[in-house]
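One protein chain is absent from this view; the other protein chains keep their places.
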Amino acid sequence: MGLAFVGPYVVLMLAFGIIPAVYAVALAFSRADGGFAGLDNFVRVITDFRFLPAVQHVAVYLVLWLVMLTVLVVVLALVLHAVTTRWVSRALRLLYYLPGALAGASAVLLWLFVLNPDAGPAGPLLKAMGFETFAQTIQPGNLSLVFAVIAFWTGAGQWVIVMYGALNNIPTEVMEAARIDGANPVQIALRIQLPLLRKWIAYMAVLALAAGTQLFVEPTLLSQASTGVVPNDYSVNQLAYQYAFNLSDFNGAAAIAVLLLVVSVALSAVFVLRGGLFDTEEP
Amino acid sequence: MTTQTLERTRRRRSRGTDLSGWGGRGLGAVVLGVFLVFFAVPLLWLLIAVTKSGGDLVRSGAFTPGSVAGLVENWHDLFAFQSGAVGTWLVNSVMYSLGALVLTLLVSVPAGYVLALVRFPGRRLLLVVTLVVMLMPSTALVLPVFLEMSLLGLVGNPLSVILPFSFYPFGVYLAFIYFSTSIPADLLAAARLDGCSEMQVFLRVAVPLAAPVVALVGFFSFVQNWNNYFLPFVMLPASSTYPMQVGLTTLLSSTPAFNPSAAGSDSVQLSTLALATVISVLPVLVVFLFSQRFLVAGLTAGGTKE
């Protein structure tokens, strides 16, 4: 009975979780002719002149995004929580959350417009900041920030709602007691609300990190739209794609995939060990 | 689960700190206002942009509405593109997302049920692996999965995206949490005493109670698969098999403003591209409008279990 019910799931897990991961590892340590390659593939991709820039791009993007996400989401949730008019609070939460429906290619397309000083809604603002043309807004130095802003725009709303919910779960008595003790709102936020949000912030950060290392569609579309100024190997995933389908070097591509996997599994290990969020014990 | 959570939330609802005085209030209002603009204005602009012609989009004010005729024309241009390619892509998207949705539900609900309520050898291992795999980013596996599909001769076949989409450990995890918290063991024991077989217990007791988790898993699976780009991008290289998200790149590359060499009779106007963007997210947007609580319930499910 048990096996019949989990059977299909186990098959899918083997086919699309375990085997591809093992296969990637095997390829990464193999030569093109099938022989054992040792670390050659890793050495080759890491010393590729495009590898470090790609890692750097993704790293800077991640840092910017995480800082934005943690700071702004918490601030927004705290401020929203202080709003006493119920319909205002509800409407704001919905509006913050709606961009989440646009993910991937759709969000990038919309932002191609937004970043265009001539056609988009942010034209006057961009021009005031000294960006006269689309080519100037997407200068290489701005890109990490641009991607972080796009990711924040789509992803922040749902986390604001989650944090807001968590704040609601703080018992009234605790808050009242603090207020009677004469704590001002900032103190309450720092001493009571933030510590209680910490778990959620960690949860959000780790999920964001795991997703963020996977940057692909954003730079792909921007590369297209910038006539190649954004290179088609901007992110680590794109480089893996180029290895596989431009250079027909699947071993190199697998080496990159393995590196990405190691990073994300390491992250998930931290997650499982530290957070207690995914406790597998009985309820 | 969700209704219970909501009720509990409402009962324990604590009025937050009132920002002291007008200064704090004002500051708070400014913060909320600025972010309202940030989140909502691009969407609002997009909805206005689809009513204008390509030229008006550049010439007229950003928030000057166009006309219904403009919208109709953009609509017409979009669906005339490459003799109706956009329609094909939309149908493909629906087919892939719904196909994967059905499979995901068929696989993950029983699996979550068994993991939660039946003891069997390997159960704990399976749970741990599920958690690890859940955090393994699917894009890192796209290339090996592609090679696997290529060995099986499935590249270019819709199954090459539907099957990987159907592997959804997060869905199993949600079902596991749901069944282990919301179905009283007494109920199952009673059913067994009444002479129900295990299969009957599942079908008569668990399935009818599973509506919330079916909705939850369905929502996440649908949104994620509808928006997926990388996997179909490599698995389905022929235009006739693209889902909408990949089709958008074709439209982008036919828009002269974003691809210089695209000036031609089949080129796409900016406003038509804007309409394509709207249409590409419409199903998800509609689902989103009515599903705020699903999303929150799903995200919090990962964290509330202690």
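Some points to look at:
Each chain carries a letter (A and B) given by its place in the written order, and its residues are counted from 1.
Everything that follows uses one rule, which is that contacts are C-beta pairs under 8 Å (C-beta built on N, C-alpha and C of every residue); 3 or more make two chains touch, one makes a residue touch a chain.
By our rule, contacts and distances are computed from a predicted model.
Think of the chain that is not pictured: of "Extracellular solute-binding protein", "RNA polymerase sigma factor", "Biotin-independent malonate decarboxylase subunit beta" or "Sec-dependent nitrous-oxide reductase", UniProt labels it "Extracellular solute-binding protein".
Contact with the chain not shown here comes from a single listed residue; of B:155, B:183 or B:207, that residue is B:155.
Contact with the chain that does not appear here is found for just one residue of A:26, A:145 or A:270, A:26. When the omitted chain is restored, the residue from A:65, A:113 or A:134 that touches it is A:134. Contact between subunit A and the unshown chain involves residues 18-19, 22-23, 25-27, 30-34, 37, 40-41, 43-44, 48-50, 118-119, 132-136, 139-140, 223-224, 226-232, 241-242, 244-250. With the whole complex as reference, residues 58, 82-83, 85, 146-148, 150-153, 155-156, 234, 237-239, 241, 250, 253-254, 256-257, 259-268 of subunit B touch the missing chain.
Keep in mind that, in the parts below, only the chains that are shown with their structure count from here on.
Residues 1-3, 5-6, 8-10, 12-13, 15-21, 23-24, 27, 72, 75-76, 78-84, 92-106, 109-114, 116, 118-121, 123, 153, 156-159, 161-162, 165-172, 174-175, 179, 184-185, 188-189, 199-200, 203, 206, 210-211, 213-214, 216-217, 220-221, 224-225, 227, 237, 240-241, 244-245, 250, 253-254, 257, 260-261, 264-265, 267-269, 271-272, 276-280, 282-283 of subunit A are the ones that touch subunit B when the two sit in their complex. Only residues 9, 12-20, 24, 28, 31-32, 35-36, 38-46, 49, 57-58, 62-63, 106-108, 110-111, 113-115, 118-120, 123-124, 126-137, 139-141, 143-148, 163-164, 166-167, 169, 172, 180-181, 198-199, 202, 223, 227-230, 234, 245-246, 248-249, 252-253, 257-260, 270, 273-274, 276-277, 280-281, 284-285, 287-289, 292, 295-296, 299-300, 302-303, 305-306 of subunit B touch subunit A when the two sit together in their complex.
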